[in-house]
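Reviewing the structure listed below.
With one protein chain held back, the other chains of the complex are shown just where they sit.
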Amino acid sequence: MTKSRLEAFSDGVLAIIITIMVLELRTPEGHEWSELFKVWPTLLAYVLSFVYVGIYWNNHHHLMLTVRRINGATLWANLNLLFWLSLFPFVSGWAGETHFAAVPMTCYAAVALMCALAFTVLTSVIVRADVSNHLLADALGSDLKSKLSMTGYVVAVLTPFLGQVGVVLSGVCLIAVALLWLIPDRRIERVLEHEHLS
Amino acid sequence: MTKSRLEAFSDGVLAIIITIMVLELRTPEGHEWSELFKVWPTLLAYVLSFVYVGIYWNNHHHLMLTVRRINGATLWANLNLLFWLSLFPFVSGWAGETHFAAVPMTCYAAVALMCALAFTVLTSVIVRADVSNHLLADALGSDLKSKLSMTGYVVAVLTPFLGQVGVVLSGVCLIAVALLWLIPDRRIERVLEHEHLS
Amino acid sequence: MTKSRLEAFSDGVLAIIITIMVLELRTPEGHEWSELFKVWPTLLAYVLSFVYVGIYWNNHHHLMLTVRRINGATLWANLNLLFWLSLFPFVSGWAGETHFAAVPMTCYAAVALMCALAFTVLTSVIVRADVSNHLLADALGSDLKSKLSMTGYVVAVLTPFLGQVGVVLSGVCLIAVALLWLIPDRRIERVLEHEHLS
Partner (left out) sequence: MTKSRLEAFSDGVLAIIITIMVLELRTPEGHEWSELFKVWPTLLAYVLSFVYVGIYWNNHHHLMLTVRRINGATLWANLNLLFWLSLFPFVSGWAGETHFAAVPMTCYAAVALMCALAFTVLTSVIVRADVSNHLLADALGSDLKSKLSMTGYVVAVLTPFLGQVGVVLSGVCLIAVALLWLIPDRRIERVLEHEHLS
């Protein structure tokens, strides 16, 4: 089975998710600076979500570089990831419009956590589909960055229940995890270069 | 004629259909859990429609793997399938917002039925365009799964007229057909492997 | 310059135009059949616009098959076509919501006319960019179908000013032109087959 259509479809869905989030930025009703300032929480949520979807596109791109065989399970594990990513516009808009209230923040972090779990599932399905592909297994190695992210997401899900300080802490965790991943994933890139594939 | 642009265009349309459905998930007005719970029927309808469009993308992908010749009739049979699939966001949103009322459920099932018929038409147009391609004809064989699905859709169209119990039965049929197809279509994959094309 | 990105970008824009039109189909407020029937003019306008955009994708696909050289003028002639096509969701929604009032019908036909003119411009720009390509020039030959369509569009623009009967005549013209093009463009396909390129 070809991986090019899987990539094309995933690129399409990710491109749409990252772009329709801007539709949550409703045009202000007046034409004063004060009206624009009312939009800032939605804009801030948009920036964070844009970075998150960008990170997933980036990592998906890297992951697919190592893949040689795709089966039915891979297709569905990939669709599962795309489903959770597609909820970003919803939770992003909700968090922004409520000026980062506790429940929307918990939901935002929960969606981020589910995306991370779905990416882990996709990776392991791909490894299992092609056990002879040491390229990918080597590239992943001990996954410190993933474990740090998961911890960050779980903290971000729970802290909003502690009140206003918890909401701020939740936001700090989500931003910290995003910054952690802005550094591109050198592990896979490095192994690929060793194999002269890149 | 090339099949790559047909695939690219179909991937694009399917990616947009599967993603814009999330726009039907309107952000709740308040910021409490109770507000989020009001969204659950729309979310449930979204999950089911996401799975359906995913199944069609999956089967479309498999079908196209076997195709060698594309003519004008294939292009229009493909557009016909995309048309019916594009109605999913509409019926999905309507079914969710009315908390699965009888008429929207019948319409949802009718769209699912029309998609299945359009896929059958596309398959037979492709077979007729290239009668020498035994690959596809062999792969389809006796189409038990398609017949089961058609029966399920017809039942799901009719039962909502029987009242509340019928609506539940309609939903059960739609979910059952989706589960039936979540198992990827091994028939085509198997024949392709025999031919050493996969 | 490569034509693959021009095709990919055009496919993307056409896929989005054809799909976002479904967003004009607002979910009915109630859950009765009577509520659904109120949507029929928008649904009818959607079907016609879907067919029109499908025809342009189909013809664009055929036109690009013959192209060997792309320059800056081609890129802009292509964007000009995409611009006029992108107005279909707007005029389609307006015509449907006003139950095919005179002014929206004239606007709809005017957009269809501008698309046809833009396609003619694109074709002639492509022919001029590569005068040695007899393939395309031969394929076009005497363009009876295009002239018939233009006449149909001009009639459809003008007749709505004559009152209710004129609006119906305008709709008949638009549907007749669509049917004329549903027959795929054999001219280009035939020449390509002679050259053993297809």
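Brief remarks follow.
Each chain gets a letter, A, B and C, in the order it is written, and its residues are counted from 1.
Heads up, the rule we're going with is that a residue touches a chain if its C-beta (ideal position, glycine included) is under 8 Å from a C-beta of that chain, and two chains touch if they have at least 3 such contacts.
On a predicted model such as this, the values are computed, not experimentally measured, just so you know.
Per the touch definition above, the residue from C:Pro28, C:Pro89 or C:Gly152 contacting the chain not shown is C:Pro89. Residues touching the missing chain, restricted to subunit A, are 7-8, 11-12, 14-16, 18-20, 22-23, 25, 27-28, 30-33, 35-36, 47, 50, 54, 57-58, 61, 64-65, 182-186, 189, 198 (touch as defined at the top). For subunit C, the residues touching the absent chain in the complete assembly are 1-2, 5, 8-9, 12-13, 15-17, 20, 23-24, 71-73, 75-76, 79, 82-83, 86-87, 89-90, 93-94, 97-98, 101-104, 107.
The criterion applied here is as follows: only the chains that are shown with their structure count from here on.
Superposition on CA atoms relates subunit A and subunit C by a rotation of 180 degrees, given as a multiple of 5. Between subunit B and subunit C, two chains of identical sequence, the interface residue sets overlap only in part, with shared numbers making up under half of the total. Centre-to-centre separation between subunit B and subunit C, using Cα means, comes to 26 Å.
Rounded to whole angstrom units, the spacing between the C-alpha centres of subunit A and subunit C is 37. Within subunit C, residues 12 each touch two or more of the remaining chains.
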